[in-house]
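This report concerns only the one structure given below.
Here the complex is missing one protein chain, while the rest keep their positions.
Presenting chain A:
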Amino acid sequence: MQGKLRWGDFVICAVVLALAGLITLPFLFQPSDSLTCEIKQGDTVVKTIRLADGYQDTITLTAGDITNVIEVDGKSVRFASSNCPDQVCVHTGTLTRAGQMAVCLPTRVVVRLIGEDTTVDAVAR
């Protein structure tokens, strides 16, 4: 008698499966090629943008006398200009894939693309 399943057992099963479904749901509906641009200055996230074709934006950030101009064009982001002395941020070029990053050391601005479809874990440069 003890080995037989009762209706209560099925209720528990249903609850467990529903919970499992709820946990999975957000991941199922998130497109695997979604790309988010995170712009940080120091420890503060200044802007987070979900990148999409046709989207355009220009973000200007300053630190002291230095101004960074960051351009978003569809699914690509770049430091369009900067008056920092080393120009490393501008020389980094255009970010188009998850895991890519550009940094302006003098202004402490970091632009990073985040997404599921990561080809590489980091870039040595």
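Heads up, the rule we're going with is that contacts are C-beta pairs under 8 Å (C-beta built on N, C-alpha and C of every residue); 3 or more make two chains touch, one makes a residue touch a chain; residues count from 1.
Note that contacts and distances are computed from a predicted model.
Engineer: Between "Stage 0 sporulation protein A homolog", "ABC transporter permease", "FAD:protein FMN transferase" or "Multicomponent Na+:H+ antiporter subunit B", choose the name on the UniProt record of the chain that's been left out.
Structural biologist: "FAD:protein FMN transferase"
Engineer: What residues on chain A make contact with the chain left out of this view?
Structural biologist: Per the touch rule, chain A residues meeting the hidden chain are 2-5, 9, 12-13, 16-17, 19-20, 23-24, 40, 43, 85-88, 91-97, 100-103, 105, 108, 110, 118-125.
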